[in-house]
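All protein chains but one are shown in place.
Per-chain numbering from 1; labels A and B assigned in written order.
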Amino acid sequence: MHMADALISPAVGGTMWAVSGGLIAYSAKKVREEADDRKIPLMGVLGAFIFAAQMINFTIPGTGSSGHLGGGMILAILLGPWSAFLALASVLTVQALFFADGGLLALGCNILNMGFFTCFFAYPLVYKKITGGSLDKKRVMIGAVTAAVIGLQLGAFGVVVETLASGISELPFKTFVLLMQPIHLGIGVVEGLVTAGVVSFMLKARPEILAAAAQRQPIGVSVKGALAGLAAAAVLTGAALSWFASANPDGLEWAMLRTSGREELESSGKLHGLLGALQAKTAFLPDYGFRKPEEAPAAPDGEGAPAPAWPAVDAGTSVAGLVGGISTLLMTGLIGFALRRGKAAA
Amino acid sequence: MSELGASLVDIGYMDTLAAGSTPLHRLDPRAKLLTTALFIVAVVSFGKYEVSALLPFLLYPVYLAAEGRLPARYLFKKVLLVSPFAVMVGIFNPFFDGGVLLRVGHLGVSGGWVSFASILLRFLLTVSAALALLALTGINSICEGLLRLGAPRAFVVQLLFLNRYLFSLAAETENMTRARALRSAGKRGMRFGVFIQILGHLLLKTLDRAERVYRAMLARGFDGHIRVTRGYKIGRRELLFFFCWTALFALFRFVNLPVMLGQAVTGLLK
Partner (left out) sequence: MSHHIVEAANIHYSYPDSTAALDGVSFRIGHGESVALVGENGAGKSTLLRHFTGCLFPSSGMLKIDGGVVEKKNLPAVRRAVGMVFQNPDDQLFMPTVFEDVAFGLLNMGVPAAELDGRVMAALQTVGAAHLRSRPPYRLSQGEKRAAAIAGVLAMAPDILVMDEPTSNLDPMSRRRLITLLKTFGHTKIIATHDLDFALETCERTIVIHKGRVTADGPTVEIFNDERLLTASSLEKPMSARAWPQNRLKTS
């Protein structure tokens, strides 16, 4: 469920970056306060373990498909939420860099979807509540499956909300939710079973490791504080960024309209008119509120140039766009080629 | 080759690329990180129906690949490999957005197809720039850059350890899965029970290794702080790189060059 840069807007990507960045900084502080030097290599090596583990697949009986470990829950159980969050964030960072799995801008979204919900919600509020710190096999099983399912459902929902809030994809909310949630229900059950399996393996092989991990109780009032801080940070940066994204570029496009004609039509008022129509058709879009601040400043010029002009696109501009686009491609290719040749000759 | 082996070779190859010695490789990682970040923000900040104005941005990844002597075909293949999610989500646009947006002669192109094309183009741009950044810099220098840009040390150190032990652990995993495959009499899938056993043993090995690494660190005077040293500095070349590209991104972002060019060309033809 890695999100890609291509599907998100700077406002959403930036907000999520700010939020995950803040969480990483806060977790780093917490880990430092724990002052457990042993954890420094442990976190990194466990991060590498998650990578290696994700490369092994098992066959899901009767389906012909295969499953593997996601790893968030296991990390949280072994390391506690703060360290686990850092470890997961670095796994996702390396995935973004090495495998281009999820983009750099989308990294914030991905860390939130896959790290935050598991480490700070599913683990402390579901898994710990169910197991109650005991290492009873049945409780671990129920706790791990429930927590993994809830964590992944929230994460999947995060993907939906962030994608729709970005407004790049046309998928209606309902369709998207119906696509994402059931898939992740399955993934969640598998993740829970694998987690429970590994935990019971560890209970048999080296019970002292889990006992030590279970004794660590860094979760307390501070998580609530962190959650509140997180919510506040999200609202603030979200508001600031969407104001910036809406007010500034629209202003600039408006200026461009004055200088270079009318080719800005792509992204301002008329577009929102279309979106409005779409929204009316698809009944319920959760990102409506999110979009509103963007719409407001765009409205004046959108209404100024009467909206019915919409389907009647200026064919001249389209052709110019095509011709220009192809020429640009050719030129870029030539520049690249020339650079290469120049190098080779030198 | 197994999937695991292939991704290892892949990471190793990126590493080899990052060990190159072009001026772009030697640039302070901060300059490359910030420029690429700006690039990505500029690219994704366009409206969703924008296609033509995105095209000039191709210059950046093309420049990086050419000037840094990166194998363009390899990078492109990697971009394609990770494209399914973007394609999957984007492919719905044509179904939900049928309003005609573009008219070429008598042919009308719907908004959905245009925004789909835009998604694909954004995807190509952002992913190829990120890959080029990695191939020119290497993960260790990126970490160094992140640290100097103010990322928390605990997080960066973590990233370094992760990267360091990725290879060792992946090799161990490969040995274990191969040992299993050799004794599984040709059955291809892995049963859940066996899977958990392998995973469990891998985890135990990992924990033991972490313990040994920790002891090795203590033996050399580790006191809870990792000190990273690498002599990078922001010089004229870094500033030049950053500001030239920033200026170009600004130009590409606010002036639709392809359309202007096209208008000039079609104007001439008339």
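One rule holds for everything that comes next: a residue touches a chain if its C-beta (ideal position, glycine included) is under 8 Å from a C-beta of that chain, and two chains touch if they have at least 3 such contacts.
From a predicted model like this one, the values you see are computed outputs, not experimental measurements.
Asker: Shown chains touched by the missing chain?
Answerer: B
Asker: Residues of chain B in contact with the chain that isn't shown?
Answerer: Those residues of chain B that touch the unshown chain are 12, 15, 19, 140, 143, 160-161, 163-165, 167-168, 209, 212-213, 215-223, 226-230.
Just so we're on the same page, only the chains that are shown with their structure count from here on.
Asker: Can you give the whole-Å distance between the Cα centres of chain A and chain B?
Answerer: Each chain's C-alpha centroid was found; their separation is 16 Å.
Asker: For the complex, which residues does chain B have touching chain A?
Answerer: 3-4, 7, 10-11, 14, 36-37, 40-41, 43-52, 55-56, 58-59, 62-63, 65-67, 69, 72, 78-79, 82, 85-86, 89-90, 92-93, 95-97, 99-105, 111-112, 115, 118-123, 126-127, 130-131, 133-134, 139, 142, 151-155, 157-166, 168-170, 172-173, 177, 189-192, 194-200, 202-204, 206-207, 209-211, 213-214, 217, 222-224, 226, 254-263, 265-266
Asker: Using the touch definition up top, name the residues of chain A that touch chain B in the complex.
Answerer: 2-10, 13-14, 24-25, 27-29, 31-32, 35, 37-38, 40-49, 51-53, 55-59, 61, 66, 69, 74, 86-87, 89-91, 93-94, 96-101, 103-105, 163, 167-172, 175, 193-194, 197-198, 201-202, 205-206, 209, 245, 249, 252, 256, 260, 263, 266-268, 271, 274, 278, 282, 310-311, 313, 315-325, 327-329, 332-333, 335-337, 339-340, 343
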